[in-house]
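Have a look at the structure below, then the notes.
The complex appears here minus one protein chain, its other protein chains still in place.
We just call them A and B in the order they show up, numbering each chain from 1.
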Amino acid sequence: MKSAPPHPRWAPWAFLTPFLALFVIFTLWPLAQSLVLAFQQTFGPKSTAYIGTKNFTFLFEDPLFWQAVRNTAVYTFGAVFIQLPVALGLALLLNRPGLRGRAIFRLIFFAPSLVGLVFVGVMFAQLFQKRTGLINAGLHALFPAWDPEFAWLDNQVMPSLLLASVWLYAGFNMIYFLAALQNVNRELIEAASIDGAGPWHRFRHIVVPEIRPVATFVVLLSVIGSFQLFELPWVLLDNTAGPDNRGLTVVMYLYQTGFLVGDLGYASAIGWVLGLLLAGAAAVQMRATRLEGNQ
Amino acid sequence: MRRLTLFPIYVALVFFAVLTLLPFVWMLTSSLKNQNDFFTSFFLPRGDGLLGIAWDRLTLANFRRLFIEQPIARAMLNSFFLASVTSSLATLTSAMGGYALAKYSFRSRAAVTWLVVTALIIPASLLIAPSYRILWQLGLLNSYAGLILPALAPAFGVFLFRQTMLNTVPTELLESARIDGAGEFRIFFTIVIPLVRPMIGAFLMITFLASWNNFIGPQIVLQEPEIFPLSVTINNLRGVYATDYGLIMSGTLLSIAPVMCLFLLLQKEFISGLTSGAVKG
Partner (left out) sequence: MPRPRFKRPFELLSPGAWTIVTLALVSSAIYAAWPVPERPGRDFWMFSPPNVQHYRAVLDAWNAQHPDNRVNLIQIHYQALERRLLAAFTSDAPVADLVETESRTMARAFAGPLEAIGFVDLTERLHREGLFEAINPPSFSTWTTRGRTFALPHDVHPCLLGYRADLVEAAGIDVAQIETWEDFRRLLGPLIRDHDGDGRPDRYLLNFWDTNFDLLTVLLWQAGGDLFDAQERAAFATELNARTIAELAGWVAGPRRFCVDARDFTAGGDQMRLEGTVVAAILPDWLAAVWRSNIPGLAGKVKLMRLPAWERGGRRTSVWGGTALGITKSAPDFEKSWAVAKHLYLSPQVAESLFRTTYIISPVKAHWQLPFYHEPDPFFSGQKVGAMYLAEAPHVPPRIASPYMTLAMERMMAVLVSLKAHAIARNTYDAEALLPEARRLLADAQRDLSARMGRNVLYRSAQ
């Protein structure tokens, strides 16, 4: 048998060039400019002042930034420990053997991923309304003691956000889990249940190891996505950070600073600190799961 | 026996399905109501028709107005163009990039891979202002190219395809093709692409959806209403001083229909494809 000829040296670059060229122009170059901006106070190319590390020193003492970090962390925690378990739960329900109408249910649960955020904002603002919203009106009808003026979007911003994010994203993550569950060996489960293993035991020892790679991947995506959370609370809170900045996230703060106050330098500093925080978190998780490993 | 044990599962599924669908029912009924009924009833307007509902007040006027008062047909065509071109080309560049990183060994591979992984964490808002300047300098403002080109270098896509190629494309297969004298591009298009068909379907779907629903990017880059996509046209109905709910709801309904059909077409690959980027073989 002949030994395989090596690939030509230009081959990897031919495949990478379209991506790399555009990536350099539209990601790396603006990114480099944002790094320069982070050390500037600017109002356009003609009026720019270098202010050294003042953006960063202000940032570390900026209570709003740290409030944004806290809110973002709370949301991330909720996404991983509430939204993802709901997604897994739906997948487990749908994965039952002998279930009919699986395709219909799957489509229904996925459907929220198809709608744009404009609709989500309009709709959840309606649902969370104080007196007239379906949630308060419904709860008040069921339990007369429920306060119809319960202020979801004023006082309970994070729970409201998490509720909305479950509706919006759980169906998408469910698809990941569903695909992973299809790899789980049915016979193993049957055998275990004949041996008298309870449902929790079967889940813990047969299902979990099988879906672990997908689960860690989904967690990683959720963490990255949650850290960059901006548009959902922005549309939900009617283009504000909510009362007393209760819904302020880091990227929202970046956006507000850059586009509502016009301080692009400070906004860039926020973006870079966020990037570094996220890089730290991602590195920890990837090290933990060794997703990085080549071949 | 089996039916009995499944019963609570059906109950749970139907319960969650109803919760998930409520907003859609609200959207549908809102699109059929006039502005006054929108404010006075949550789903269907009360009246003296069957079941105490004023069936005669339901109207298709919102849909009619959408086509008469808004450039909705044009916007739909724009959206189809933007989303299909963006997703096709982005999938191609991502698959090529991912393939190079997964299946070729070359000197800078580790560096490029590191770059791609790092790029996953760049917040998009950080790049808005500098990107705008670049688009203007390149003469790409107010053109579809200004919207499509930046979307063709998704680090996430390259990352996904790299993982998928590692998992599903056997290196021996490529080597034996080379022995048969096949060129590198022939190998890629006729052997590799079919092997990662599910990922192609999944990524097409993801990028199509993202482009279809994106309303912030087009609002900044595109400046003239003739070339606005559907998402922007619908968002424009939401104002500071007044919001036309009936129009928004009927517009949203119109914008969901095409992506719903696409999902139905692609759902099999979508489901298996999504995870092929995650599992390491």
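Note that contacts are C-beta pairs under 8 Å (C-beta built on N, C-alpha and C of every residue); 3 or more make two chains touch, one makes a residue touch a chain.
Keep in mind the model is a prediction, meaning the values are calculated, not measured.
Enquirer: Give me the visible chains that the unshown chain touches, in label order.
Expert: Spelled out, the missing chain touches these shown chains: A, B.
Enquirer: In the whole complex, not just what's shown, which of B:I191, B:A210 or B:M260 touches the removed chain?
Expert: Per the contact definition at the top, the residue touching the missing chain is B:I191.
Enquirer: Could you tell which one of A:N95, A:Q129, A:S193 or A:Q285 touches the chain left off the display?
Expert: A:Q129
Enquirer: Touching the absent chain: which residues on subunit A qualify?
Expert: Residues of subunit A in contact with the hidden chain: 1, 41-47, 49, 51, 54, 58, 63, 125-126, 129-133, 144, 147-149, 151, 154, 239-241, 243-245, 258-264, 266.
Enquirer: Applying the definition given at the start, please give the residues of subunit B touching the unseen chain.
Expert: Considering the whole complex, subunit B reaches the absent chain at 35-36, 38-40, 77, 80-81, 84-85, 87-89, 128-130, 132-133, 136, 141, 144, 170, 172-177, 179-180, 182, 186-187, 189-191, 193-194, 197, 200-201, 204-205, 208, 216, 219-220, 223-227, 232, 235-245, 262, 265-266, 268-269.
Note that only the chains that are shown with their structure count from here on.
Enquirer: CA centre of subunit A versus CA centre of subunit B: separation in Å?
Expert: That pair's centroid distance is 16 Å.
Enquirer: Across the complex, what residues on subunit B touch subunit A?
Expert: 2, 6, 9, 12-13, 16-17, 19-24, 26-27, 42, 92-94, 96-97, 99-101, 104, 106, 109-110, 112-113, 115, 117-131, 133-134, 138, 149-150, 152-153, 155, 158, 166, 175-176, 178-179, 184-185, 188, 209, 212-213, 215-216, 231, 234-235, 238, 243, 245, 248-249, 252, 255-256, 259-260, 263-264, 267, 270-272, 274-275, 277-280
Enquirer: How about subunit A: which of its residues touch subunit B in the complex?
Expert: 2, 4-5, 7-9, 11-16, 18-20, 22-23, 25-27, 29-31, 33-34, 37, 90, 93-94, 96, 98-99, 103, 105-119, 122-123, 126-127, 134, 137, 167, 171, 175-176, 178-180, 182, 213-214, 217-218, 224, 227-228, 230-231, 250-251, 254-255, 258-259, 264, 267-268, 271-272, 274-275, 278-279, 282, 291-295
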